[in-house]
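Here's a structure for you.
All protein chains but one are shown at their positions in the complex.
Order of writing sets the labels: A and B. Residues in every chain begin at 1.
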Amino acid sequence: MHPIFKFFVLTLLLSPQTLFSQSQEFKFASIEYEDRFYALTNEIRCPKCTSGSIASSNAPIAEDLKRKVYEQIVNGKTDEEIKAYIVDRYGEFADFRPSFVKWNLFLWFAPAVFLIIFGFLFFRHQN
Amino acid sequence: MNLHKFFGLLLLCSFFMFLGLIILDNKDSDSFLSGKAFPEFNTQTLDGKNITEEYLANKTLLVNIWASWCITCLVEHPFLEDLSDEIQIVGINYKDNPEDAKAWLTKHGNFFSVNIQDPLGNLAIDLGVTGAPESFLVVNGKIVSHVIGELNQKKWEMYFAPNL
Partner (left out) sequence: MIGELANFLLVLSLSLFLGSTLLGLSARKTASIRILLVPIFTNANLLLLFSFALLVYLAVTDDFSIRYIASHSNSALPIFYKISAIWSAHEGSMFLWVSLLGIWSLLFIRNNYKKDLFNTDILTLLSLILFLFSAFLIFTSNPLERILPITPTNGADINPILQDPGLAIHPPMLYMGYVGFVIPFAGAVANLTSGSTGNWVTSVKSWTISAWAFLTAGIGLGSAWAYYELGWGGYWFWDPVENIALLPWLCGTALVHSMTVSSKTSDLKSWSNFLAILVFVLSLFGAFIVRSGIIDSVHSFASDPTRGLYLLSMIASISLFSFSLFAIKGINYSKKVTLLGSKESFIYINNILLMTAIFSVLIGVLYPLIYEASLNSRISVGPPFYNTIFGPMVLIAGLFIGSSIEAQWQRPFQLAKLINPIISVVITFAVIFVLYLVKGIIFSALELLSLIGGSFILISYMLSLLITENKKRIINSGSIIAHLGLGILLMGVALNSNLSYEETIAVEINSPKQTARNVILLHNIKETEGPNFSSIVAEVEVNPGPNAVNLFPEKRRYITRGQVTSETAIYSNLYRDIYLNLGELNDQNQWILRLQLNYFISFIWGGVMLMVLGILIFLRRANNESA
């Protein structure tokens, strides 16, 4: 091991979120795969961090999950399959995009409902 | 109802709701894992024997994720040792080197009925593990409850003991 590398590895445990400590390469056969990888890792929440996606974390678990996403993209899995894989293991908490079902519909439609209520008040104001 | 009353009420309601949420707040348990079958695996024990999920069938077990590099694991070690009289403990040696792991066990004591090797953390990811240490209560091949971080008397009584 390179001595400089050792010097930094020793202090890894203490590092803040700003440290970029990537130690694996992500090489793709096509640009489309590459872009999908970065889009997807930005939508998966790092399960051990206070906030932020696995793309913006160096926590070991974030590195491992990035590796998993990478392997699955290279193996031709779809975005939905990869998301399902993560959510199955880490729960809905790991998905930054709340699913479009049940209670979450309330969340997704709330903005439209607000707009309609406020719009209604506006038109009542006209009369 | 006019504009002012509407806004006033809306705001008041939100604040009371918020107050309620703070009081109700209970972050310790995330229940989505309970009832899930223990994931399938086919790997080796630290002693080099083959092991699969069938080993866990028809047993009540504590599954503990640990590693020789993990400091908190050392902290919970004595508690687990005491616990091993009550319940069979299966270790998953997480992202570790088998030699380091064996040396660690020799030094600090080995009460695990078996230790499953997981050098890349793949089995751990299937279990929804975020790091070491974590513990699972597994009954008849099903996950019953899950504790993240150090397992101690308090957490044992809160999450595991009631499910035995």
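The rule is short, and it goes like this: a residue touches a chain if its C-beta (ideal position, glycine included) is under 8 Å from a C-beta of that chain, and two chains touch if they have at least 3 such contacts.
In this text, all values refer to a predicted model and were calculated from it rather than measured experimentally.
*Asks:* Which parts of subunit A are in contact with the chain that was left out?
*Replies:* Touching the chain left out of view, subunit A contributes residues 1-2, 4-5, 7-9, 11-12, 14-28, 30-31, 34-35, 38, 42-43, 45, 50-53, 55-56, 91-98, 103-104, 107-108, 110-111, 114-115, 118-119, 121-122, 125-127.
Note that in this section only the chains that are shown with their structure count from here on.
*Asks:* Determine the centre-to-centre distance between subunit A and subunit B, using the mean Cα coordinates as centres, and give it in whole Å.
*Replies:* Subunit A and subunit B have C-alpha centres separated by 23 Å.
*Asks:* With touch defined as at the start, can you tell me which subunit B residues reach subunit A in the complex?
*Replies:* For subunit B paired with subunit A, touching residues are 3, 6, 30, 32-33, 95, 120-121, 125-131.
*Asks:* Hey, which residues of subunit A end up touching subunit B in the complex?
*Replies:* Those in contact with subunit B are residues 47-48, 59-61, 64-65, 68, 89-93, 121, 125.
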